[in-house]
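Have a look at the structure below before the remarks.
The chains shown are only part of the set, and none of them has been moved.
Order of writing sets the labels: A, B and C. Residues in every chain begin at 1.
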């Protein structure tokens, strides 16, 4: 199986992602520069976290127009797997590969702390490493993670089981209005969503930063194991 | 601007003293041009020349077998094994952070990052030491908000985790906060880059952002005290562009992996002037600059402005001529400006040309060597007498509650939750988890421990102890995680050196740092001096800050898996290592509970410090210790409460020993002490006895409360509620 | 020609920044303040033959990059 990690100017969590993917699959991913116009031969494309183009204007906006995103779009249309984390999620919504948008955190401050996520369903490669309803810990590090979409879009996402992860507390309690749980103020506590074919996934927190026992724990590892399994690694 | 007549009045307004201007005249043999005067004034400013501090800094210990480069380079370089080196330094951005807290702090972070990656190191961690005015001062909230956002805004964007730091509040910082930023980088020992230029004819290359009229005279400004007029003298505030900095890091490191770079220097204070002068004079060579080629952001920039601009995110390099085009390609890929702005000569002079005119032509030798050095007078300092233990007005529980909620002890989570501490994927201990932050060395089992510390109230009372204690505490914080302390950087923040009392503070603090460093085998490898931290009140009186000789330290683990944190485990016996005399002079208990800032600070005994620390580290490295916390602000009981809050596990404590006031035992700030939690208490005690290290049994880990006696029992949540209330309250409900 | 592109959140999309600023203004004692909305203005010089062409360029740039039409609307002004 071949994975690639896209690097935009300002991307800064690509090394974290290399580490996680290598731990999960035993294979080092390929690095893709944003000006490449092809992702041929890959099975999974990852858009990692960071501040692509400084996050100036809007997070992810300028990256969404990089040459490589045309290739990623075509790749996704053909059923390729795409994972976007944090800035990667913002780029996927800006590219309209995923619905909705990510606004400034409700508290107007950058949030860097652990949150808990609830796995809403295990019928995607990105969630198959857990059981439905599982709760896991993940670090957040973002200023614009406040997920929003029109009410009918939100209804559809829920109806089609395309909410991948929701913010919750350590006991799995979800509470949209509790700023200690849904810290960035996301609509319906949504932390991660899936595309219609469930092969494109975006989420704000960083499971890749908890994949190594020596560095904080392995709570995030099932995400990567699940992807590998789905692709037969 | 070019029309301003150069004379002694102009020289004074540039910050030069009359005799300094005389010296300029004699070096030049004529009246200098405006640009030349500008170059002299910034090169001879306190900030660039260290004219008041240099004599004293020379006394610091700077050598050890593991030191690769000590002071004199952009950052210190230390051997951490496996052919790798830690590269680190601390830098202040105090005055700009009062004027514009966000940009001041942000550009401070940008500047220290450049000092580290200039040397070929990838920055792997940032720390910051912050000192703000009294919580009830009108400016404090604005400054805290801007500084914290600025540090986060810059560090988060460049993708360097901010893993540690410290914060104090005191009224002496009301008009003059301290923002000291430290960066730690990682390099290969055989790929360290220095700034000495070499090779007559080699091109001088400018990379990064374009030059604007930012911060002209920032270097002289940061050496001038604040007064009512300073707002009108404000240079254009420098705005940081962390995105460009990120590109600059990647482009420079990519270039440094080739053999193109002969020398490289960031453009920090005094921009193009200091970088060009330093590179050429360190290389004993001359330099010709053609300013027409400098990438410019604004129209009609004068030579004077370009030479003094402090626009951010710029670097100057000397390249091998045959590699220049390959280098250009790298910077084009990263979409950064790249321009050949001059070349090296054998003239021994800096020559600046603009639009066909020679705007400056100065002999480098005298510019560097004849920079003024002052042995400034000092006035003997009265050190207060030790305090007789005062009566306890509130009881143990009341004092604990007060201390946990007080400004200097309260949880800093509100701050560090705005800093990305995990980016990079190597952060083993985030803020709050251990006495030092711990970052794994990518691709190895090794780790680095890092911390910053200073206790200004001790130094206010006794500057020598202030310097020595800061070093001891840093060394202890590294030790408490199991790391081997390697070296330190310092950031010496003081008032005006022209005041003999302040100069005495400075001299004594440096002496304390030096003595501690020698005794602990903990050399100084880099540092920074920030003077004139004073505010002039309406009555015209200058009030100096509490002196802050801030120390940043780095230690190493051969196997980072052996490191430990401070969180209370579920079980184990609690032991107190070190002798307790119950010293309450200058303690937080005295200040917060009794409202008194009095007495002598706690004694710092280097032999005791070293003996206890070496023993504790040895035990940690053997795997005998499950958690460890050093004792500092607030003393024993505060340390225990911090351990309980970190995990939620409680502990049950024995009563205080007889023969000492209870509050002096629980809240005294005696140095050289640690709390350890171990499941091998008997063996630990026996070995301590053999090593001559005093150890006392404190009680046991377990349960859900911090339990002192039957009537004092606080749950972790109760403790946290007290601890976590200060910042949200200060910053207002959000 | 100078073009100004105003980009603002669509009616119905919560504006966290506007909300925070409104709150802060009230805390500062500006009592009657309501309905704070913050928008972005991108000012730029374009190379256009006439006002209509400049207007068109502004709109194209807004659609292509300056606005995210999922959440934002925009308005273009050509100033002389």
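Convention: a contact is a pair of C-beta atoms (placed from the backbone, for glycine too) under 8 Å apart; a residue touches a chain by one contact, two chains touch by 3 or more.
Computed from a prediction, not measured in an experiment: that's the story for all the values here.
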{"item": "Complete complex composition as a label formula, though a single copy of each is shown", "value": "A x1, B x1, C x2"}
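Note that in this section only the chains that are shown with their structure count from here on.
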{"item": "Distance from chain B to chain A - Cα centre to Cα centre, in angstrom", "value": "36"}
{"item": "Between chain A and chain C, centroid-to-centroid distance (C-alpha), Å", "value": "29"}
{"item": "Junction residues of chain A, two or more chains touched", "value": "108"}
{"item": "Two or more partner chains touched - positions in chain B", "value": "734"}
{"item": "Chain B residues touching chain A - in the complex, by the definition given at the top", "value": "149, 152-153, 156-159, 241-244, 246-247, 334-335, 413, 416-428, 430, 440, 442, 560-561, 734"}
{"item": "Residues of chain A touching chain C in the complex", "value": "57-58, 61-62, 65, 93-94, 96, 99-101, 103-106, 108, 146, 148-150, 185"}
{"item": "Chain A partner contacts - residues on chain C that touch it in the complex", "value": "12-14, 16-17, 20, 40, 64-66, 68, 70-71"}
